[in-house]
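Right after this comes chain A.
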Amino acid sequence: MTQTPIISVKNLNKKFGDFTANDNLNFEVYKGEIFGFLGANGAGKTTALRILCGLSKPTSGEINIAGFDAYKQTELIKRHIGYMSQKFSLYEDLTVFENIRLYARIYGMKSKEIKEKTTKILDELNFAHARNKKIKDIPLGWKQKLAFLTAIFHNPKIVFLDEPTGGVDPITRRQFWDLIYKAADEGITVFVTTHYMDEAEYCDRVSIMDLGKIVALDTPENLMKTYTAKNMDEVFIKIAR
Partner candidate 1 sequence: MENCSVSVKNISKTYKTNIALSDISFEVKKGELFGLIGPDGSGKTSLIRILTTLLMPDSGTASVENLDVISDFKEIRKKIGYMPGRFSLYQDLSVEENLNFFASVFGTTVEKNYSLIKDIYYQIEPFKKRKAGQLSGGMKQKLALSCALIHKPDVLFLDEPTTGVDAVSRKEFWEMLKQLKNKEITIIVSTPYMDEADLCDRVALIQKGEILKINTPKIITSEFNKKLFSIKSENKYRLINDLREYKYNNSVNAFGQHIHYTDINPKPDTDELYKYLREKGHHSVEIKKTEPTIEDCFIDLMK
Partner candidate 2 sequence: MNSFLSFVKKEFYHIFRDKRTMLILFGIPIAQVLLFGFVITSELKNVQIAVWDKSNDITTNQIINKITSSGFFELRKIIYNEKDIEPTFKKGKIREIIIFEEKFAEKLSKEKTAKIQIIADASDANSANMMVNYTKGIIADYLVKRNANIQYPMQIITKERMLYNESLKNVYMFVPGIMAMILMLVSAMMTSISVAREKELGTMEVLLVSPLKPIQILLGKVTPYLALSIVNAIIIISLGYFVFEMPILGSLTFLMTETILFILLALSLGILISTVAPNQQVAMFVSMFALMIPTILLSGFIFPIKNMPLVLQWLSALMPPKYFIIILKDIMLKGTGLAFVWKETLILTGMTIFFIVLSSKKFKIRLE
């Protein structure tokens, strides 16, 4: 794996009044890496994620996302990342193609390119027949896959996935991860936030946040060794207790 940092965070602090949401965070994420950003609800994940997406400004620290500065170049950051959340990703009353076209247009892609790429992607997924179906009429698993492919449609440098795979069946879940692996293989950095530890084991490296601080950062395998745990669940329990 090439070790080119695509996200670089040095001494990131974010305060809301007296409350420190992010306390001196330091980490790097490399190009083409699948990075898991873990922590319980309220540990400060969402705050950090917002800063990395250019949605909010840090209080202090040196943060560089895809080559852009997190203070001054937030608009450029947004142009070069993709984002998918569990709650809101696709418009239910638009068709598959209409959704893709909408997002691609937002990122300034040309009509012809959009059409060709949509056809290619749907063919690869064996989903061409659903091109003109409304999102609300397709199964949950497909929605997730489409939401992911829409988020990387404009070929971003980084894609942020916020709690992506809750509740789907194990086969669909693996199909979803296959897409993630493929994207990473093509050089897109994948940044996953989740509080579901099982998911973390699929990542190349993970960081665990607790009370605004990063308390662990390594490959899942090394973490399991360090904490003599069978799985990431146990790692988390040992850290949190």
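The candidates came about this way: all candidates are chains of the complex that A comes from, given by their letters.
The working rule: contacts are C-beta pairs under 8 Å (C-beta built on N, C-alpha and C of every residue); 3 or more make two chains touch, one makes a residue touch a chain; residues count from 1.
Fair warning: this is a prediction, and the values are worked out from it, not measured in the lab.
**Student:** State which numbered option touches chain A in this complex: 1 or 2.
**Tutor:** The candidate that touches chain A in this complex is 1.
**Student:** If we count contacts the way the header does, which residues on chain A are in touch with candidate 1 in the complex?
**Tutor:** Residue list for chain A touching candidate 1: 40-42, 139-140, 166-172, 174, 177-178, 181-182, 184-185, 195, 197-198, 201-202, 219-221, 231-233, 236-237, 240-241.
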